[in-house]
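What follows is a short report on a single structure.
Missing here: one protein chain of the complex. Every other protein chain is in place.
By written order: A and B. Residues from 1 in each chain.
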Amino acid sequence: MELSISELRVCLQGTEILHGVDLDVADGEFVALLGQSGCGKSTLIQSVAGLLDIRSGEIRADGRSLAGVPPERRGTVIVFQNLRLFPHMTVFDNIAFSMALKKRPKAETAQVVERLLEDVQLPGYGRRRIRELSGGQMQRVALARALAAEPRLLLLDEPFSGLNEGLRDEMGRLVKKLHREKGLTTVLITHDRQEALRLADRVALMQDGRILQCGTPEEIFWRPASRAVAAYFGKINCLPGRAAGGAFSCALGTWPCPLEDGAWTAAVRPFDVRAVPGGGYTVTGIDFLGETAELTLAGPAGAVTCSVTAGALADMGLSVGSRTGLEADPGRAVYFKEEGTA
Amino acid sequence: MRARKAAPYLLLLPHILLSALFLAGLAAGIGQSLGLMPALGLTEPTLDYYREAFTRPDMVRAVLYSLRTAAVSALIATAAGVGICAVLVLSRRAHDRLVGLVRLPIAVPHVVVALLTVLLCSQNGLLARLACLCGLIDEQSQFPALLYDGWGVGVILAYVWKETPFIVYFVLALMANIDGSLGQAAVNLGAGPWRAFRKVTLPLCRDTVLSGFLIIFVFALGAYELPFLLGATAPKALPVLAYIEYVHPDMRHRPYAMALNGVVILISVLSALAYYALMCRKVAALRERGGAR
Partner (left out) sequence: MRRKRIWSGALLTAGAAVILLPMLVMLVWVFTERWAWPALWPQTFSLRAVREVLHRTGQLAGVLASSVGISLAVAALSVLIGLMTARAIVLYDFPGRGAAVFFTSLPLMVPVTVFAMGVQVTFIRLGLNNTVHGVIIAHLLYSLPYAVYLLTDGTRALGVGLEEQARVLGASGLCAFRKVTLPLLTPVLLAAFSMAYIVSFSQYFLTLLLGGGQVKTFTMVMVPYLQGGERNIASVYSAIFLAVTFLLLVLFEKLARRWMRHGGGNFYG
């Protein structure tokens, strides 16, 4: 299903939660809706599913407005964060719920449920009761139940957030695989940027009831539209500077750059800053993270964070208090125009 | 939260109709107590009946008698009920078979409670016989008159027997719940179980306990059966006296009944306001939870 949301405003208890959201999802696409808790992600997909009344704006499915269409006729199925499995039914009955509503023949239902259970790697679990399942198993049942409803649009509301990292990865891969096999239009809500970047065709970043940017993982990571977007995908070093005559200069140096003259800030990720022999900066902190390490350096450009691999750190022989030089990779920098100071 | 405009009102419709009937009864009662009885040609509102209710000796005594029995029985029942809850919760027996037993009297109608009280507490009841067996008394007449007495001891005993379980029923689940979670946390933080119960569980149950107290107080104030069956000829309880005036062949007595009822309403309204204040806090809590999305 092709989903198109325009100028969507939604209020809960008199407070506006969504302030004019625009989002398009192409048929068969996998979009991740990324944002911190309370940013309106869940409100957005519940509005799409018809569980919330909208104040203004429009939600269209395959070009037709969904206004006034009750949730059960939208073909939009949510897998909620708290899973919401029906505790009074068996695994089988949970998955068969939507098929029973459609009065499908029993034999067909049994066949479909069995196949779905295999798809989510729970073969033979049909007779189990919900309370006998582990967290990961419940998640898979919830997923299978949603798939059994033959959704035109699958909405996943952080269904893996309760799992440990290993299970999360596994579930992510499973969802991705099912998406590929079934060509199902999918929207995944998550606050985990890596999950979003890894799984989605496109990522939409939400903050305070607005979508800040929507693009492919590479786009949104390498060409953030604003400093807020850049900051969401990890630490950034903000280097204030000026552009003049096709060159940008800041505390880390001057390099050619086709920018309009004026005040700009260059955002450089910690991995695109390198410690080089020299003496302008003092190491004020080292956070050892295992495979990588983060150095905090103080010097002319202020406090700068620099990521290095653990091996490189060992080779450099730096420790707190060491003096070093610093260099940025100009090609990787993103520039934001400073308003009002031009 | 879903906000389809008409749905809640449609769901409430039967309740609204019933409430309208209820209010009609209440309003008619208040109107009659102010002397408004169009059928008898009385259309001028007057406070005369109230004035009389507060000066006629039998009526004044009825007011005091009813207030006293209601307050004393409700206080004892609430204290006993909370005490039983505390014992059940602190000894971890809140799910015991005993709980079912404690709740038994709730299902016993008041008229049967009256019968039980007669069988036990009258001057030839079981208690009097036990007293005789122990050599405390020789004659039936030596046993204190618990029934049909001016103090309403029998009425109070009957109410306590019947309403204590109601308080247990009303409070136990909440108390067990709070003690199970927060009380344990307090114990974890170093408070003794009793101290944790007193400082954490009990204060959190306060609103519910107060609601329960108000319910049984108002009930005892306006209930007819027990004072009618177990009370003295004088003083009479408010509802008993009111009913006598109400069914008096001379219809002009009816406003007296309503004035007595008006006194009950006055006390009830004060209780209701207190109860509503407690309920409002509950609604506020509802809102908070409702907004969790």
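Simple rule for what comes next: contacts are C-beta pairs under 8 Å (C-beta built on N, C-alpha and C of every residue); 3 or more make two chains touch, one makes a residue touch a chain.
Treat the numbers as computed from the prediction; the structure is a model and nothing was measured.
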Answer key for B:T46, B:Q140 or B:S181 versus the chain not shown reads B:Q140
Among B:C132, B:A191 or B:L204, choose the residue that contacts the chain missing from this document, as touch is defined above. B:C132
Which residue from B:L47, B:L75, B:L116 or B:L182 sits in contact with the chain not drawn here? B:L116
From the listed residues A:Q13, A:S56, A:N164 or A:T309, report the one that touches the chain absent from this view. A:Q13
Using the touch rule from the top, list residues of chain B that touch the missing partner. 1-3, 5, 7-9, 11-16, 18-19, 21-22, 24-30, 32, 84, 87-88, 90-91, 93, 98, 101-102, 104-112, 114-120, 124, 126, 128-130, 132-133, 140, 161, 165, 214-215, 218-219, 221-225, 229, 239, 242-243, 246, 257-258, 261, 264-265, 268-269, 271-272, 275-276, 279-280, 282-283, 286-287, 289-290
On chain A, where is the contact patch with the chain that was removed from view? 13, 46, 49-51, 70-72, 74, 76-78, 80, 82, 84, 86-90, 93, 96-98, 100-102, 106, 129, 145-146, 149
